[in-house]
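Let's turn to chain A:
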Amino acid sequence: MELLDSFIFITLIKAAVVLAVLLTTLAYLQWVERKVIAHVQVRPGPYRVGPHGLLQPVADIVKLLTKEDLLPPYVNKPLYLLAPFLAISMALLSISVIPFGPEIKVGPVTTWMQLTDLNIGVLFILAVSSMGVYGIALAGWASNNKYALIGGLRSSAQMISYELPMSLAIAAPLLISNTLSLRELVMSQAGGIFHWNILHGPFPQIISFIIFMIAAFAETNRVPFDLPEAENELVAGFHTEYSSMKFASFFMAEYANMITVSAMATLLFLGGWMAPWPVAWGANLVPTVIFAIAGVTALYHGANPARKRDKLTLPVFGIIFLIIAGVFLLPIVQSWLLPLFWFAAKTGAILFLFMWVRATLPRFRYDQLMGFTWKFLFPVAMLNLLVTSFLVAWTTK
Partner candidate 1 sequence: MDVILFLIFAVVAVVCAINVVVQTHPISSALSLVGVMGSLAVLYLLLGAEFIAAAQVIVYAGAIMVLFVFVIMLLNAGAETKKGRSYLIPGAPLLIVFLGLMAYYVQRYLFPESAVVRFGGFTGGGPKDIGNALFTTYLLPFEVTSILILVAIIGAVVLARKEIE
Partner candidate 2 sequence: MQLWLIPILPLAGFLINGIFGRRFSKSLVNTVAIGSVVLSFLWVLKTIFAMGDLNTSIEEHYFTWIQSGTIDIGCDFLVDRLTIVMLLVVTGIGSLIHVYSIGYMSHEGGYYRFFAYMNLFMFFMLVLVLGANFLLLFVGWEGVGLCSYLLIGFYFDKKFATDAGNKAFIVNRIGDFGFSLAMFYIFKNFGSLDFDKVFHQAASAPEWVLTTIGLLLMVGACGKSAQIPLYVWLPDAMAGPTPVSALIHAATMVTAGVYMTARSWVIFTHAPGAMDVIAIVGILTAFLAATIGLAQNDIKKVFAYSTVSQLGYMFVGIGSGAFSAGIYHLVTHAFFKALLFLGAGSVIHALSGEQDLRNMGGLRKKIPITFWTMVCAWVAISGVPPFSGFFSKDAILLAAYQHSPAIYWIGVVTAGMTAFYVSRAMFMTFFGSYRGKAHPHESPAVMWVPLAVLAALSLAGGWLFPIPAFLKAMFPAFEEAENHMLMYISVLAGFGGIGLAYLMYLRKPGMADSLAQTFKAPYQLIYNKYFVDEIYSATVVRPLIGGSRMVLWKGVDAGLIDGIVNGVGARCRDVGSVLRLLQSGNIRSYATWVLFGSVALLVAMGLLGGLPR
């Protein structure tokens, strides 16, 4: 019991759980993205490895691990090796302060679904994400390759520039919630969708949310701001010279950053793990309904004789979904599964937005990219912050 109560032990357990889930998610996010883009482009996507390509991530990891780890002779070796490490560690570090759910009771232990809560949590995430520049900049420079260097320079300039509107956009909801702790931030948004910062009075933070999302796309070097790795100009940008696991590190860092900013958007604007309407109106039944519909749909399609290839997998999926729908009805797990569902649903929706945008939008030109943030995004964010602070000061006596 003493062991279970000790702070370090619980933290270690939580860290292990979070890391395992996160890494799996990272691997499968890649699969999800390929599937989403494929479906946007009306093709099936990965389909060969495992049912519906579900084992594709495993295959990818195996491939990357077994590939030759090339070390070009002309690189600056210590920095070349340091860069991917920096990138991935900074990307994973921010997860430590993100709360996934409320305080829960697992057996005898009462703990928060969060690794640790800093009362400067938001600043911590900003700090860590600003350190993320180093990984990319150093990778570009240490490669001693002009494409890599240009990619690295572009990336660092872009990330520094977009950090400003991003910080301003973050500051506005903070004014409404009046805290820097991510946990308290979510607590302040309890009580339904109209208490979420995106719709909360005195000044709904819709503008702020949009700015945050645009800056987030740039911060993560995603389409339409993926100039650092614009393949038709820069081969592969800053990771041109990287291969094998080091290449995978950059890849994972990108996805981890995506998850971080999506989680941040959820926490800052969308009320974190809070349900959008009260339990009395059936909020607790939403996941059951969704999974039930998914399961029924899968079963229906599986029964369709035209889909020969799916005649086994789809019914299995359908049954699994129905089981999950049932699990959500169990009162024992509801206390922690429901918040987790809402958090994952919101974050997942934003992640889907990332993929959707990647599948549909073209790339900016570099000067447009810089002009956009300095001449439009930054002033708008500033104005939004001003209006928000005036209104907050007005309404709080």
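Basis for inclusion: all candidates are chains of the complex that A comes from, given by their letters.
The criterion applied here is as follows: a contact is a pair of C-beta atoms (placed from the backbone, for glycine too) under 8 Å apart; a residue touches a chain by one contact, two chains touch by 3 or more; residues count from 1.
Computed from a predicted model, the values in this text were never measured in an experiment.
For chain A in this complex, the touching partner among the options 1 or 2 is candidate 1.
Residues 76, 78-79, 82, 118-120, 123-124, 126-128, 130-131, 133-134, 137-138, 140-141, 149, 152-153, 156-157, 160, 163, 180 of chain A touch candidate 1 in their complex.
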